Structures are given as C-alpha cells and as structure tokens.
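The complex is shown incomplete by one protein chain, all other protein chains being positioned as in the whole.
== subunit A ==
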Amino acid sequence: MSTLDWLTYAAKRSTTEHGLLGQVFATYQSIEDCTPDALADELGCDEKTLKQLSLCRKPSGDAFAEQVKILCGRFGLEPYALANVLRQVEIMGEDFLNGNEGAGMHRTGTLQLAALDRRKKDEPAS
C-alpha cells in the first residue's frame, strides 16, 4: 500500500472534519472558487504537502501565530501565505459554511463601507 492511497482518502474526508485544516481549505476553495492546485500554488507547496497539511489542526486562539509557525516550519511554507488563507476563511468562511453567501457579501460590503468612512475621515479637509 502506498502512503498516497491513505493520504488521498483521509485528506478528502478531512474536508468535513471540524477543526482540521482540510475543512478550512475546502471553505477557502469555495470562497475563491479555486482548485486544490491553485491553493497549493498560493501556499507555495505541492499537492502532497497540501494533503498532509489538510490533516493538521487548524491554528486558533492565543497560540495562533505559534501554531502557524510550527506548521510552516514543518512543511516548508511561507507563514504569511497560510495565515492569509486562515484569516480569509475566518472572516468569510462562517457564512459560506452556513450557506449564507448573501450574508457574506453583506458583511464584506459593511467592511468596505467602514473602510471608506475611515478613508474620508483621514482625508485632510479642503
């Protein structure tokens, strides 16, 4: 039996396992409408490493930064790439998981409006 056999099977199952990176990656792919290959490129790794990462715990809580560092050190990734994916899913993912894409759009809209407000305040009065 090759390692790739069980790795492929387990990685596929991890997409529905709460708390594993597999679920985070599946959500990210839905949000970004991208393939596993594209996600692997974004993380700077190959497909096998992406599957291995899928079976790791999702970094969270106070130890977030430390856990991202551990994972990136272990699998040879750039920390910012993994952190970006995790943050994006944290912001947008809940609505996608709940099937409320419209609500996700609304939240993004709110964030964008807040950003515009801030920019207006920051602009010098003419």
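Convention: a residue touches a chain if its C-beta (ideal position, glycine included) is under 8 Å from a C-beta of that chain, and two chains touch if they have at least 3 such contacts; residues count from 1.
The rule is short, and it goes like this: contacts and distances are computed from a predicted model.
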For the chain that's not shown, choose its UniProt protein name out of "Tol-Pal system protein TolB", "Sigma-70 family RNA polymerase sigma factor", "Phenylalanine--tRNA ligase alpha subunit" or "ABC transporter". "Sigma-70 family RNA polymerase sigma factor"
Of the residues in subunit A, which ones touch the absent chain? 1, 3, 5-7, 9-10, 13, 17, 20, 52-53, 55-59, 63, 67, 70-71, 74
